[in-house]
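With one protein chain removed, the remaining protein chains of the complex are shown where they sit.
And then chain A:
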Amino acid sequence: MADLTASGFSACPACDAAPLAQRLADRAEVAQGTVILSLPTAHCATCITDVETALTAHPGVRNARVNLTLRRVTVEAPGLAADDLIPVLARVGYEAHELDPDALSATTADRQGRDLLMRIGVSGFAMMNIMILSVAVWSGAESATRDLFHWISGAIALPTVFFAGQPFFRSAWAAIRVGRLGMDVPISLALILASAISVYETMESGHHAYFDAAAMLCFFLLIGRYLDHRTRAIARSAAAELTALEVPRAALLVDGAEQTVPVASLRPGDLIRVRPGARIPADGEIVEGRSEIDRALLTGETLPVLAQPGQMLSAGEVNLTGPLTLRVTAAGRDSSLARLTTLVEAAEAARGRYTSLAERASRLYSPSVHLMALCSFAGWMWMTGDLRLAVNIAAAVLIVTCPCALGLAVPAVATAASGRLFRRGLLIKDGTALERLAEVDTVVFDKTGTLTLGRPTLVSDDPLPADLRPVARALAQASAHPLSVALAAALTDEPAELSEVTEHPGFGVSARWGGRPVRLGRADWLGVSDHEDRPTSATWLAVERQAPVRLEFTDELRPGAADCVARLRKAGLRVLLISGDRPAAVADLAARLGIDDHRAAVDPQGKEAMVADLAAQGGHVLMVGDGLNDTAALARAHASISPASALDAARVASDMVLTGSDLVPVAEAVALARLATRRIRQNFAISIAYNIVAVPLAVAGMVTPLIAALAMSLSSITVTLNALRLRD
């Protein structure tokens, strides 16, 4: 079910069924022949050898090749699926995830990248060779020699401009057709005008030709274009890797027999079976069975809730202990998940589109460049009446203002910053996320699963008498309930011999220990009274003729949570904790982390409304959350981050994803985003400063090809070096 919504959240939140079927069909095709797995933990030469050796040793695998840059392995294994290969890697200690069919689009992105690299190579070659000839001309080659050099330069430059300039010509043409002036229109104009005028000048054996400038423009601008492409491609493949791959299926009961069907085909009235440990695929009423339900991802509650016949369950909750039979009341677009989706859609619309710094710069830049070129052409025409001179000067203005530095200003910084964040364990999914993150002044955290690991741990085993520990461990091992799992993990004693072990779904586990009945479970089942308003959850152990023992559990803090909150507050940000959990648990956690501002028992709509409220008061909110109940707030916030353990709906709705379990990168990301935005602004300032010097010279007709070449390369290199200061 979660998957279903994920596909809905990403592209078209309302329609789930059709794209899902399409995705399943696509996946079947990819599965033939090659399997691509992501390897988030691979990082060294040993990892490469381990993974490749393990995979090639597996029968049926023809070839396996690790790509360490992308952290994935491509396996050629006809007839094998990812599910066969993931356990092979798990045995040698590597976590692996199947990549979804979107990985295919990543290969087209690679092709585009290679195409751009090829054009960079060609223009680089042309630029250097023409420059050798140009230096000779600048240092005083005369008459026939100069003409010869110009002709050779032209012979190299014209095909280069034709080939390497294509990305600019294409996007300029696309912009003109819809009546816009993009960055690429003045670039294309400069390239064409510079080439045309140089050919004319060469034929007339003139002094100046701009062939080197044309090739150099292509070279620098293509580098900017390539960096931009790479950042986007990485963001895209990151998003693709994150879309989890569990196929949303449900076990439909037809005449008492189970049938596995896609969730999308469920209709109200259908009977479905939900096994312990599975996610509930559709809203429904319990017909049969008792169990406990984990609602953490939907509401943020840490305590499991008792489920019995007659009770309504919502899609997305997790069934914990006993099998349940449900009558579907709402599926697909009517379900509570779909209602949440609508909320997310509305929230996204309310946030509006963010205009990036680069867009704002190019909106200012294009018209002013055209205007300046036109004015200098008109001015020189009017003053001298010399068409050749006027066109020459107009071309010089276009070349000199050409946004080499401007085109590099943003991509160079974005590449350096996102590379640094990737190494720290933060994936950026959206191109403007860094800029938005830099503006953030308020941080809203979710509790369960975000500040905590969403995993109970035993507070202390002190209340447990030493002789009962083996019994407790044995009872705990008999159940898959989260508290039992935590208890079993916390105790190290050899489990005691028990007989007649029975799990009572929704209540606990009972058994006999040397003839004495023993029980582990809920307080009310054991007949003791518990305090519900304590910040911790508890289970009880009862052994006949002994007082019941209360075992307290707390939700473990995510590593780095305290450090992260402290750093954010030190950076002057307002930190809030908004949770759907009980007030006592929220207050306890807030006190431990030093967060003064906290709200408990907030529903998803309430979370979104609070974020919207903060925004209305002029705040820029960073939302950090992991649950379905956070998705609307994540979509509404100015910027959003979710941990990798989050439900995929939440990860899709957020701009950035934490790959590790540590929270500290969140605080680092805010600091780095501010630094990156400052660098981008500096870069704009550098290119503007260079234009302020160069443009008046060009308009005055004093720019020679030598000055143009110097100014162009110096500004581009300055901007790139400034961006590289961001690397660590």
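Just so it is clear, a residue touches a chain if its C-beta (ideal position, glycine included) is under 8 Å from a C-beta of that chain, and two chains touch if they have at least 3 such contacts; residues count from 1.
Here is the rule we go by: contacts and distances are computed from a predicted model.
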Given "Alpha-D-ribose 1-methylphosphonate 5-phosphate C-P lyase", "Cbb3-type cytochrome oxidase assembly protein CcoS", "Sensory box/GGDEF family protein" or "Branched-chain amino acid ABC transporter permease", the protein name in the UniProt record of the chain not shown would be "Cbb3-type cytochrome oxidase assembly protein CcoS"
The listed residue (A:D110, A:D467 or A:D524) that touches the chain absent from the view is A:D110
Contact with the hidden chain, among A:A57, A:A90 or A:M118, goes to A:M118
Missing-chain contact among A:T49, A:Q259, A:T502 or A:S661 belongs to A:T49
In the whole complex, of A:T41, A:N67 or A:S205, the residue touching the missing chain would be A:N67
Across A:T145, A:S205 or A:T355, the one contacting the chain not displayed is A:T145
The missing chain sits against chain A at residues 44-46, 48-49, 53, 63, 65-70, 110, 114, 117-118, 121-122, 125, 128-129, 132-133, 145, 148, 152, 156
